[in-house]
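Shown here: the complex without one of its protein chains, the others still in place.
Let's turn to chain A:
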Amino acid sequence: MEFQFQFDWQAAIDSIPFLLKGIPYTLLISFGGLLIGFLLGILFGLLSINKKWFLRWPATAYIEIFRGTPILVQVLFIFYGLPDLIGRPIDPLTAGIAAIALNSGAYISEVVRGGVQSIDKGQTEAGLSLGLSRSQTFWSVVWPQAFRRMIPPLGNQAIVSIKDTSLFSVIGVGELVRQGQVYIANTFTAFEVYFVVAILYLAITLSLSLLLRALERRGVASV
């Protein structure tokens, strides 16, 4: 018996409008989560290099816990586990955003730590010797330089987090993969649909890569 498979272009094209409905969720979870993750990353990244152990220690614990456990477990824990603790359900969208925020926050903390530590100590000394306070020196001298160096690894993390949202189909957020699964359940065109899903992810991540590269080029010109 000969097995013949034909890529059904019509099926692929037909699936697009339905799949596109998943994109707002994918973007919302990714970028909502990343935005909070960035704030968490700044906070815990800076705490992790603080001289005081009682600030450093909790930050390090947070980073290790969320880097050392799978994001799938994290989102399952938040969605199915936490409601037991707080006594009311958490909607899947919130759970997804929280998982991306906490998870990317841990990685971004490390990016922030590395970026800040890569700036020469002479910069801080120059700032202080001019009479700037510690925080003025940090925010107007060290941070702008560190941030420029952080752009490539931050972009990397954004791409990882965007792809991570695909796992959240398990808690039923109507993001891209979930939309694909629902569609396939009716049409049985798995090959075509997942192909389109993959292309849509690629479209998002490639646009982001291009944007970041443009940003980097602008930053490099002035340093």
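Rule of thumb we're sticking to: a contact is a pair of C-beta atoms (placed from the backbone, for glycine too) under 8 Å apart; a residue touches a chain by one contact, two chains touch by 3 or more; residues count from 1.
Basically, contacts and distances are computed from a predicted model.
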Per UniProt record, missing subunit out of "Paraquat-inducible protein A", "Glycolate oxidase", "Peptide ABC transporter ATP-binding protein" or "NAD-dependent dihydropyrimidine dehydrogenase PreA subunit" is "Peptide ABC transporter ATP-binding protein"
Hidden-chain contact residue, picked from the options A:Thr60, A:Gln123 or A:Gln181: A:Gln123
On chain A, residues whose C-beta touches the chain left out of the figure: 120, 122-123, 125-133, 136, 140-141, 144-145, 148, 222-223
